[in-house]
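Before anything else, here's the structure in question.
A single protein chain has been omitted from the complex, and every remaining protein chain is retained in its original position.
Up next, subunit A:
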Amino acid sequence: MSAPSLSPSPAASPSPSPSLRLTVRDSATMLRRNLLHARRYPSLTLNVLLTPVVLLLLFVYVLGDTLSAGLAGHPDRGQYLAYVVPGILMLTVGGASLGTAVSVCTDMTEGIIARFRTMAISRGAVLFGHVAGGVLQVMISVVLVTGVALAIGFRPDATPVEWLAALGLAVLVSLALTWLAVGIGLSSPTPEGASNVGLPLLMLPFLGSAFVPVDSMPGWFRWFAEYQPFTPFIETLRGLLLGSAIGKDGWLALGWGVALVVLGQLWSTALFTRDPSR
């Protein structure tokens, strides 16, 4: 065994700072590592997928008739299915990003993170890897839940352009919530803590227009329900898939999405790069 027989790596020739190319390369390496984790230990991934599917079936088949009677005046399970799917899809995004918060927090307790910090790799790579892996998992979940919805009779009337816009919205929202989740994971001392702090990601759709319109809520609460990020996300998706009016919700969704991406990234990066001894 001998160190010199190992030819010196390119990284051994010091550069003042890692270039964008190296950031992309290191992030891709970290993404591969996270996907390997997800493939090896799929329990968290399955759990994240199961919750929205169960809720979808529960709301359509158990509560659907009654809720639709309240909405349309007569029981119509099929109509409620159409109403609830966009809400369930956004809940899927929220729940899956909650999974990212837990896995980031778990990962930070691993000794290998300290090793990464003493290596000449891009500082952001660890986080970019988690975000890319998180968004990928969210999008897979969204596609699978959409498949279940179509299988039980969900019939959107979206044009190809609207489908594309819906996909873009889903990516934006998952990027926003995943960055937020990474920050939650970094700031929580334990995975249980991350799961608790991140609970609003799963609960906020209930406090918006996912299951019932915000008009039906008491006045003092309606204001919150109408402007919290999930309602514009859901209403915009509803409009794109089913042709309901989008109105101001499109801009609100875009604004919330971009703002949360920026804030989440700044927050996460500050948390990750702070000196652990201070």
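Some observations on this one:
In this text, contacts are C-beta pairs under 8 Å (C-beta built on N, C-alpha and C of every residue); 3 or more make two chains touch, one makes a residue touch a chain; residues count from 1.
The working rule: contacts and distances are computed from a predicted model.
Per its UniProt entry, the chain excluded from the display bears the name "ABC-type xenobiotic transporter", taken from "4Fe-4S dicluster domain-containing protein", "Cation:proton antiporter", "ABC-type xenobiotic transporter" or "Molybdopterin oxidoreductase family protein".
Touching residues on subunit A toward the chain that is not drawn are 1-18, 22, 25-26, 29, 32-33, 36-37, 40-41, 110-112, 114-121, 275-278.
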